[in-house]
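Missing here is one protein chain; the remaining ones are kept as they sit in the complex.
Entry: chain A
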Amino acid sequence: MRRLGDLEAEIMDRLWTWNRPATVREVVDDINKTRPVAYTTVMTVTNILYNKGWLLRGKQGRAWLYTPVRSREAYAAALMEDGLGESKDRPAALVHFVENMSEEEQAALRKALRSVGRQAKAES
């Protein structure tokens, strides 16, 4: 059985891909190309997404038009950076790292980086 979360993902995926306001009817029709789904189910889940703060909506005639609050990339960046405080001084940390390596360790790192570089060249 499909979970509610799967349908949520399907709806969000379409709205992000289309990149324009869309009605529940459009989403239902698009999902119906691959599998049958009831209009009321999609409407309910879209409403859940709206209430959770993932979607904005505005009335056009008698139908609601839905848009994602933020782009997929913005959400992804927020997720990735969630709790960023931990290594704020990232470039400094890297410099510090290389400075603190012994000569043998630096040579080993250079060698490792070179061997991966060669692999990449051989592949392309």
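Assume a residue touches a chain if its C-beta (ideal position, glycine included) is under 8 Å from a C-beta of that chain, and two chains touch if they have at least 3 such contacts; residues count from 1.
Just so it is clear, contacts and distances are computed from a predicted model.
I notice the complex is incomplete. Of the names "RsbT co-antagonist protein RsbR", "M56 family metallopeptidase", "Formate dehydrogenase major subunit" or "Cation/acetate symporter ActP", which is the UniProt protein name for the chain that's not shown?
Record says "M56 family metallopeptidase".
Can you list, in ascending order, the chain A residues touching the missing chain?
Residues of chain A in contact with the hidden chain: 5, 8-9, 12, 54, 72-73, 75-77, 79-87, 90, 93-94, 96-97, 100-101, 104-105, 108-109, 111-113, 115-116, 119-120, 123.
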